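Entry: subunit A
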Amino acid sequence: MMEKLNIQNIGLTVGILVILVGLWGLLTQKNLIKIVIGFALFDTGTHILMVSIGYIKYRTAPILDEAVDIRNAAKLVVDPIPQALVLTAIVIGLGITALMLSYVLKMYQNKKSLEINNYKDLKW
Partner candidate 1 sequence: MKIVYVLLGLFIIINYGLLQAGVLRRITARVGKRIGVPFYQPYIDLIKNYAIRSQFSHGVMFYLGPVFRLSGGVGIFLFMPLIFGNEIFSNYSMAGDLILIMYFMFIGMLGMALGAGEGGHPYSIIGITRGLSQFTTVEVPFTLAVISIAIQYQTLSITEIVAAQQGGIMHWTLMTNPLATGAAMLSFLGMMMYAPFNVVNAPQENPLGPPTEFHGTFLGMLQTNRVILGVMEAILFMNLFFGGATNWGILFIKAFLIYFYPVFVGAVFPRYRIDQSIRWFLYLPTALGILAIIFI
Partner candidate 2 sequence: MVGPIYIIAISLGTAFSLGFFKKANRNISFGLMFFAMAFVTFISGQWLYAFLSHQQETIQIFTAGFKPPFSISLQMGFHEAVFLTMINVLGLLSAIYLFDHLKEKGANMMMVFMLLFMGLNVVVMTRDIFNLFVFLEISSITLVGLIILEKKQDAISSGFKYLIASGIISQILLIGIIAAYYYGGSLFINDMVDSNLLFVKGGSVAVFLILIAVVLELKPFPANGWALDVYQSATPGIGAIVSGAVATTSLFILYKLLPIGGDAWLLPIGITGVISFLGSNFLGINQKNANRILGYSSIGQVGLLMIIMSLSKDLGDKFEFVFFSILISHYLAKAGLFWISGIINKDEIGQWNIIKNKPGLIVLTGVFMLTLLGLPPFPSFYGKWELIMNLAHSGNFTWIAIILLGSFFEAIYLLRWFGKTLMNNENSEELIVKFHKIFPAVISSFLILMFSFLTARWSGLMSVKYFIPFAIALLLFALDFLPVFIKNIMAIATVSWYSYVLIYQTYIPENDILRIIFGFIFLIGAILLLFPGFTFKGKRRGFYPLVILMFSGLAGLIEARTTFQFFFAWEMMTLASYLLIIRGKNAKKTSFSYILFSMAGAFMMFIGFGLAYFETGSISLNALADVLIYANWVYILVAVGFLVKIASLGVHIWLPDSYTEADDDVTPMISSILVKSGVFGLIILMLSMSLKNAASSNIPYILGWIGALSALIGNMLAIYQEDVKKLVAYSSIGIMGYILFGLSMMSHLGWLTAISYSIVHFLYKALLFLAVAGIIYRTKTRNIYEMGGLIKRMPLSFISVLIGIITLAGMPPLVGFAGKWMFYNAVILKGWYFQGAIVFFSGIVAFLYCFKLIHNIFLGPIKDNHRKLKETSVWWLIPQFVLIIGIMIISVYPKIILEPIGLYLSMYFPGEGLVWAGTTASTSLGYWDATQIMMVFAGMFGVIFIILFLMSRKVQVVEQFNIVFQAERPERPETTHYAHNMYAPYNKALGFLAAPFITNSWEFIYESFHAIGDQIRKFYTGNGQTYALHIVMYVVAFYLFINGGF
């Protein structure tokens, strides 16, 4: 039992939970801002998932400094690639969230409503 309860699995579980919470918010909340928050949570959950996947027990961050010797770095650090990816993903997620919020702003300016049900003019 304790064997399973390592940091990687905790990370994975938390990540999936956050994703589900985010998805739940995205699909059920009627307020546009809350939907965006839902999306952001979804995003964050994915990032946690990514970092957890790259984690290797007893290893350190993949930064080459005095703690990590460049010659045996490969044995000392966790997989650097997910970390690099997650940085990019965070930036992209931020960009999308920002764009969403600016859309919400535009929508609110036009219709003075944050209710998603009020934006169903196009259908069928």
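In this section, a contact is a pair of C-beta atoms (placed from the backbone, for glycine too) under 8 Å apart; a residue touches a chain by one contact, two chains touch by 3 or more; residues count from 1.
The candidate set was assembled so that all candidates are chains of the complex that A comes from, given by their letters.
Being a predicted model, the structure only gives us computed values, none of them experimental.
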item	value
Complex member touching subunit A, one of 1 or 2	2
Residue ranges of subunit A in contact with candidate 2 within the complex	19, 23, 26-28, 30, 32, 35, 39, 42-43, 46, 49-50, 53, 81-82, 85, 88-89, 92, 95-96, 99-100, 103-104, 106-107, 110-111, 116-117, 119-124
